[in-house]
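Next up is a structure, given as structure tokens.
The complex is shown incomplete by one protein chain, all other protein chains being positioned as in the whole.
Entry: subunit A
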Amino acid sequence: MTTVLRPAAAAKATGQPTRKRRVQQGLRERLAPYAYIAPFFLLFFIFGLFPLLFTFYIALFDWNPIGEREFVGLANFSELLDDPRFWGALRNTFSIWLLSTVPQLLLALGLAHVLNHVRLRAAAFFRMSVLVPYVTSVAATTIVFAQLFDRDYGMLNWFLGLLGFQHIDFTASVWGSHVMIAAMIAWRWTGYNTLLYLASLQAVPRDLYEAAAVDGANSWKQFRHITIPALRPIIVFTVVTSTIYGLQIFTEPLLANPVGGLTCGAARQCQTLTLFLYEQGFGRFSFGYGAAVGVALFVVVVIVAAINYLLVTRIRSERP
């Protein structure tokens, strides 16, 4: 922009008024970039930063949205630290996240490797099929899974019964409900991650695989020595994205156990942090306490993001 405008301005530059004009011109040029980025930052301040700071502010109050508000300082936070429901929700969040992320990414890796196979027939069909679960609505998925895992009439328990086992009350136990929710998440996201891996694998020259095959490397060896190293950056990416998703799990636990409602079970066995936040803020309308949960969640995310950052830099420096 500078190079285009300056000759034009210089051509008109004669005497006092032009000096003024040049100052104006310079000012405009210096301001132009800010004008360009202004819309984003304006929106960010209004919809990003302001709500964030406002959450911190609300957390200092005992705040009923349709009634009174009272300043209580840090009382909400000290109450939160003593609240077994909060620690339970934190534990549930991490447990469900681990149970869903680890098998999901491993499965996606394996699937991507197979889908990338040279001699796969109808490859496009299979590649597109893996994305179907991702397209399905979360609510629909959850309802189907909740019926599969039902204690009395679920298909899984029907099958267990056929094999002579006792019915398992999945939703009632901690592990059962976590496995159920993790299964929903994995079902939904495995195909998505598979496609990401596959896209990255397509960039790996076929010759590498062919040469390896000629050298007598079986599929497992090819997977270990070609696929995994090639995918390293995208693995980091999927770990980061699934962490973000994992810490915000909400719909699945909300709908998985309709009886428990916002508590996800009578003993809060699968209540996640976001669900706990929602229960306090919008179920019971203790805005202050809900906001305190929000701040705590923010801190957790920052810590996990920091760990992620360390992980990413470590892996980068390891790369040849």
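Criterion: a residue touches a chain if its C-beta (ideal position, glycine included) is under 8 Å from a C-beta of that chain, and two chains touch if they have at least 3 such contacts; residues count from 1.
As a convention for this text, contacts and distances are computed from a predicted model.
Of "Nitrogenase iron-molybdenum cofactor biosynthesis protein NifE", "NADH ubiquinone oxidoreductase 20 kDa subunit", "ABC transporter substrate-binding protein" or "Cytochrome c oxidase, cbb3-type subunit I", only "ABC transporter substrate-binding protein" is the UniProt protein name of the chain excluded from the display. When the omitted chain is restored, the residue from A:39, A:73, A:164 or A:216 that touches it is A:39. Of the candidate positions A:93, A:242 or A:269, contact with the unshown chain belongs to A:269. In the full complex, subunit A contacts the hidden chain through residues 5, 28, 32, 35-36, 38-39, 42-43, 46, 64-67, 146-147, 150-153, 169, 172-173, 258-261, 263, 266-267, 269, 282-285.
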